[in-house]
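First the structure, in the form of structure tokens, and then the observations on it.
The other protein chains are all here in position, but one chain of the complex has been omitted.
We just call them A and B in the order they show up, numbering each chain from 1.
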Amino acid sequence: MKRLGSITIVALLALAGALTGCRSSESGSSGTAAAPGVTKEACPNAVDKNKGCIYLGIISDLTEGPFRALAVPITESQKAFWARVNKNGGIGNYEVDVTTYVKDNKYKPEVHNQVYQEIKGKVLALAQTLGSPTTAAIIDDLRANNIVAVPASWTSAWAFEDVILESGANYCVESMNALDYAKEKYQSKSVLAIHYAGDYGADAAAGAKIAAEKLGMTYSHVQTNSGAQNQAAAIQAVISGKPDLIILTTGPAETAAIVGNAAAQGYRGRFIGTSPTFNPGLMASPAAQALTLLYESTAPWDSWETDTPGHKAMREAIGNPAGGPNNGYTSGWVWSYPLKAALEKAVASGTLTRESLLAAAKGLTSVDYEGMLPTGAGNYAGGVDGQVKSSAIYKPDAAAVTKVTQVKELFIGPTAQSFKLEKPCFQMTL
Amino acid sequence: MSVGRPLLHTSYASDMALFNTGTKKVAFAALLGVGLALPFVLTDDILLQLASACVAAIGAIGLNLVTGYAGQVSLGHAFFLAIGAYTGAYLSGDRGDFRAMGLGVDNMLVWLPAAGLVAGLAGVLVAPLATRLRGLYLAIVTLGLVFVGEYILTEWNGMTGGLGQGRRAAKLSLFGYRFDTDGPLLGLEVTRAQKLLLLMLVLLVIFAIAARNLARSKVGRAFSAVRDRDIAAGVIGVNLARYKTIAFGISSFYAGCAGALLYTINGRFDAGQFNLALSVLFIAMVLVGGAGTVSGAILGAFFFTLLPRFTRDVIPTVAPFVSTSSTEQFNVFQLEGILYGALVIVFLIFEPRGLFGIWIRVRNYWKAWPFSY
Partner (left out) sequence: MRTFLEACTRGLGQGSVYALLALGFVIIYKATRVISFAQPAFMLVGAVLVTYLVGPLGFWVAVPLAAVATAGLALGVERAVVRPMVGKPAFVVAILTLGVDQVVRVVTNGFLPSDVRHVGDPWGLRTVLIAGLSVQERHIAMLIATAALVLALFAFFRYTRMGLAMRAASYDQEAALAQGVSVGAVFAVSWAMAGALAAVAGVFSAVGGSVDQLLWIITLTALPVIILGGLDSLPGAVLGGLIVGLVQEITATYQSNIGWLGSNFSYITPYVVMMLVLLVRPYGLFGTREVERV
């Protein structure tokens, strides 16, 4: 019992220490001093100690969530991207730090919101906010505080948000391109969308539905959940419906389960999946043969090995990543360009605050993606009409470094070309 | 009830009083004072977490009524939280809002009790299970409720706004006064976080006192009798079916209210939250806090709500050498998860009676201080 006295005191001290965040130290959202997340002092590990520092936050799925396999490479790639920016002279008189405020959201909206609140006062903008339900949990606050954020998802809802700096074609448009491609190449007449619930799956399924109506194909859909073992219903829908074309918006393990089992039960139609449905590891799976035969994937930008200045810089900066190169690295890299452009513009304007950064972001008419996206991409001033609509088609290839080879270069199908986004696609009733 | 010698009760009424010792009165007043002062001392991010903890405490008190007092272990709490959350959001949601339909009744005084009542009704409907099953069988059957509920919610897009997208939580508005925006409160200009904490604290106090009152009533004594030996309780004339039904009803009422309030702090929620993990979290709050006491449930709720924050803050300070690169093994994010699990383990081994048990030991130590025995 002797210990209890000291334990009490230690506990009280620990409590007092843990709650050190005093109100007075917070400058509030409308501080007149330096903007939050911008300091005169150099960044930790700065290249040039004489420059100031811009702190950017990253909130990603780093340990237990379902998208960890993509989130980790995205995060590492973004770190490499901003390290390269710093090495090349930074942004005006500043360097950028994206390593101090990296937080794990476990893909839970409430955790996302909590860690966001913790770093909110210390960062200028978010270099990554991964996931849609998670980002939805902070979007009101982002808007209220003029905080610009780079999403790590491709939902069509981002077209309607000023504070979100999205890149590449959204899932809805990607599916339209997939249908146009299948119509032309395979003369498909019926399509089945197998999709997750929510804005990832439902967005793609809605795109497939719009395109199917336009192209005169019969459309049906089945919603499925994550977990490779949970795909019995989806597989059954494939076997009994025998559609010509299947649009997949699931995760990689689910893709392998669906394609592999459907093929094992005698299905011989075509599968086209969005980019998150593929992972190089699948080529070692029992479903590899079926995937090679029946499956292709769409992508909003070209893969790791492509020969553009941006891809080259990325490969140099990242080197040979653990676990091999994959889509995540490319995505993290591409997503970072618009924020860099907005920061440069805001710094050039003389004042660097959240407001000026948002104004700069809103006013961007094009972003230099170093060739990774077609010229003209990044037209945020154009709002919904400025959206990028191009997709590329890949097929699995066990011999390639990233296990995919390109079938069709970035293209905009006729359906997507004439499509006008009026509200987020997933808000359609399927 | 005079503040005299401790533990000396001269009447049954004083023994059973709400605050049966003078110290409790003083401590309660002091804690309440500290609680009301906190919003003006701490930063907004901590305030929001404390507000979440207050709401979680309401839910934990509810679970404690059925599990701690009446002895019926329920893993179905997430189901009742969901019912409350969606009832509240549905009543106060905007009419004609795409998909996530609503009735447009903003007033908290309407939707909060309604959320509780609907969940309570569901609890009453589930209660017959409890009269038939006990122990782990009951726990896992109530877990079945969570899975069935989760399934209904994933299919019912009109109510949930679709998995992954979700809908707006209930509006914290009282006769037109909004608690979820920055603005004046009693003449003071305060932020949303400050308002939220004050509101949730007041609600917590109301719900906690109500629960403590219930526990010292005839119903509360019947609960304890059922928990300690339900057959014996039946023999001495406690109507088992009736009291198990009451326990589930009231517990679910608390869960419903907590569910409706919980997501007002984030503003949005989606159907993916109401799963096994949420139920288990609440059971853990009750057990780690100390089953069968109101203050234990509150302690447990605060412990589990603030623990992730603690692990996030403590690792970079005590172990700055840990890698922050998420590709390396044993990076800081993994350590957070490991520390969370390890703290729960170590804690339960050290003090299986929970936080409340530690409190009793500390109290007894200081009561006798400077004499150790």
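Convention: contacts are C-beta pairs under 8 Å (C-beta built on N, C-alpha and C of every residue); 3 or more make two chains touch, one makes a residue touch a chain.
Just so it is clear, the structure is predicted and the values come from calculations on it, not from any experiment.
Asker: Which of these, B:Gln194, B:Thr293 or B:Gln334, touches the one chain of the complex that we don't see?
Answerer: B:Gln334
Asker: I'm checking contacts with the chain that's been left out. Which of A:Val38, A:Val191 or A:Ala256 qualifies?
Answerer: Selected residue, touching the omitted chain: A:Ala256.
Asker: Identify the residue among A:Ser167, A:Thr249, A:Asn279 or A:Thr415 that touches the chain left out of the display.
Answerer: Result: among the candidates, A:Asn279 touches the missing chain.
Asker: Of B:Phe40, B:Tyr151 or B:Trp366, which residue touches the hidden chain?
Answerer: For the chain that is not drawn, the touching residue is B:Tyr151.
Asker: Even though one chain is hidden, which residues of chain B still touch it in the full complex?
Answerer: 73, 129, 132-137, 139-141, 143-144, 147-148, 151, 154-155, 229, 231-232, 235, 276, 280, 283-284, 287-288, 327, 329-330, 334, 337-338, 340-345, 348-349, 352
Asker: Touching residues of chain A against the unshown chain: what are they?
Answerer: Looking at chain A, the ones touching the missing chain are residues 63-64, 66, 68-70, 72-73, 222-230, 232-233, 236-237, 240, 251-253, 256-257, 260-261, 263-266, 279-282, 284-287, 290, 322-324, 326, 328.
The rule is simple: only the chains that are shown with their structure count from here on.
Asker: What part of chain A is in contact with chain B in the complex they form?
Answerer: Residue list for chain A touching chain B: 1-2, 4-5, 7-8, 18-19, 21-23, 25-26, 60, 62-64, 71-73, 75-76, 79, 99, 102-104, 108-111, 113-115, 117-118, 120-121, 132-133, 136-137, 140-141, 196-202, 223, 225, 321-323, 423, 426-427, 429.
Asker: In the complex, go through chain B and note every residue touching chain A.
Answerer: Interface residues on chain B, with respect to chain A: 40-46, 48-49, 52, 98-99, 154, 157, 162-166, 265-270, 272-273, 308-310, 312-314, 324-327, 331, 333-334, 336-337, 361-362, 365-366, 369, 372-373.
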